[in-house]
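Only one protein chain is missing from this complex, and each of the others stays in its spot.
Chain lettering (A and B) follows the sequence in which the chains are written, and residue indices restart at 1 in each chain.
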Amino acid sequence: MTPHDLVILGAGPAGMAAAITAAKYGIRPVVIDEQPTPGGQIYRSVESTPILDPKVLGEDYWDGKSLVEALRDGTIDYRPGTSVWQLTPQRKIGSLQGDSVSMLHARYVILATGAMERPFPIPGWTLPGVMTAGSAQILLKSSGVIPESPVVLAGSGPLLLLLAVQYLRAGVPIAALLETTSRGQYRQALPWLPKALRNLATLTKGLGLINELRQSGVRHVRNVSALHAEGDSSLNRVSWQCEGSREWQQLETSNLLLHQGVVPNTQMTRALGCHHNWDSRQLAWHPRRDDWLVTDIENIAVAGDSGGIIGAAASALEGRLAGLGAAIALGNINNSDASIRSEEKKVRRQLDKETSVRPFLDILYRPAAKWRLPINDTIVCRCEEVRAGEIREIAAMGCQGPNQAKSFTRCGMGPCQGRMCGLTVSEILSDANQQSMEETGYYRLRPPLKPITLGQLAKASENKK
Amino acid sequence: MFTRLLLPETSGEKQVTLIFEGRKLSAREGDSLAAALLANGLTACRTTPVSGSPRAPYCMMGVCFECLMDVEGIPNVQACQVPVHDGMKVRRQQGARSLDS
Partner (left out) sequence: MSHCDFAIIGGGLVGSAIAYGLASQGHQVTVLDEGDLAFRASRGNFGLVWVQGKGLEIPRYSEWSMSSAALWSNLADELHELTDTNVQHHSPGGVHLCYSLEDIQRRAADLATLSQATNRKFSFSMLDHEQLKELIPGIGESVVGASWSRWDGHVNPLYLLSALHKGIHRYGGKYWPGGRVHRITKSDESFTIERNNDRLHADRVILAAGLGNSQLAPQVGLSAPLVPNRGEILVSERIRPLLNLPTTYIRQTGDGSILMGDSHEDVGFDDGTATEVLTSIAQRSVQAIPALANTRVVRTWGALRVMTPDGYPLYQESESHPGAFVACCHSGVTLAAVHAKRLAPWIAGGKLPTEIVPFTAERFDVHTVTPS
């Protein structure tokens, strides 16, 4: 198998920026992405959205257009509609497009697999009618599809606020925004505000959204302390309590959109066996990386949200840095070259400025323990229908980690491979056993990371591209 | 539960027909199957193999594996990862799949 110089997984801002940068230095990167069109999630459908009024989705969304245009300018080998089911530490990649499996070998890999929603397990969250705020944004951006009945939004975080404002601008009625950010968090986040002011643009945008929301008169319930989704075969009601009150309030609705932040998608880095640190500010796992964004594994780097949540603009900057790093490692450019060093300095400076707002946002919107450690009756593993109580029961019998929990309860054994339950199960065990998250660990992952049939796998050794 | 925004016709916007359990439904070319079905009022797309509980699309980005449906006779296909095409035959996934010889 002739190796490709550089293979990039993911065509979101980080992946696109990495490819564009590497291409500048004479590399023909391969960009593999499972969506049919580029943009990742944040710029999803930017080439084809039916929402043409630019005000609805907001100006940040349209930033994605220039990246997408550069991706398609012919210097990059862009492979959409292709999933990656395997990546080995030796940088052998198993991909699947349609029914056809290909194996590739790369000298350098940049993972840019982005973020996914933090699990938000509440009683009833598996009912039809309960979805994530991110999913609602995808429906809006990609298809112009909106909720029918007045919708309830619940949780916390910038994405939730953005969605609320996008809905308002599109004329979608919102029954209520139930915010779980607690009073104390404003105070805790305050010390980080001076640093955040370096990224005034982002703060200003955020304040603008909050203001727009306030002026719209949408019912905004604060300090929500408990939340239930109710219904028989589908959602018909949402109930909640607020801090300091035992009264349950209710709203009838068939659409509930949940969101409590996003977390790095670490499936690939976990399957590689990379070391991950538990970041206690973001309450998420971050693959350990050096200052060129390379993981513990030689010539495999991670750029963007999949290394730690930094947002779209910063993800593009990390993409540039990773692309630069790849070009240096591959020998296309020299780090002692003055123009390269100045490029590197510039990107690092911009990245530093862009991410200065993160600590403030992370602390402000960090979900409280009760939202990450659900009550016993709540389903934690959606695929195998394992409840929080079962995990706690086996913890009491001496189960210390998620791999034992998996073998005893089947949690994490379903098709989603722990994407929806991994964080929650580790947190429940960590809490029950009074051990740190690092001591507790995470599911051991192995290929295939995306669905592949036996027939397709059986042909894997035949097609080497 | 979901519906479409009334948007001005743009050139190139094509309608396609889906066949959902024998019924003809309209969809927009470029939609994912999940989006198209939600827009047509679909509530549940499957029942779980473990308990037979109804489930529906949850994340729309290929992470949750809730939107599994029978597409053109192939079971357990993630509907949010499949773009619609004209004449696509779709059924709800009832529990575990069977294996046809």
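Here is the rule we use: contacts are C-beta pairs under 8 Å (C-beta built on N, C-alpha and C of every residue); 3 or more make two chains touch, one makes a residue touch a chain.
Quantities reported herein were computed from a predicted structural model and do not represent experimental measurements.
Only one of the listed residues, A:92, A:107 or A:195, touches the absent chain: A:92. Seen across the whole complex, the unshown chain contacts subunit B at 49, 74, 76, 95-101. For subunit A, the list of residues touching the undisplayed chain reads 86, 88, 92, 94, 103, 273, 394, 397-404, 407-408, 410, 413-415, 417, 440-441, 444, 446-448, 451-455, 457-458, 460-461.
Keep this in mind: only the chains that are shown with their structure count from here on.
On the subunit B side of its complex with subunit A, the touching residues are 1-5, 7-8, 10, 13, 28, 30-32, 35-36, 38-39, 43-44, 48, 50-51, 53-66, 68, 76, 78, 81, 83. Put simply, subunit A touches subunit B in their complex at residues 34, 36, 41, 45, 48, 50-52, 116-117, 126-132, 134-135, 138-140, 142-149, 170-172, 233-234, 254-255, 265, 382-385, 414-416, 419-420, 451.
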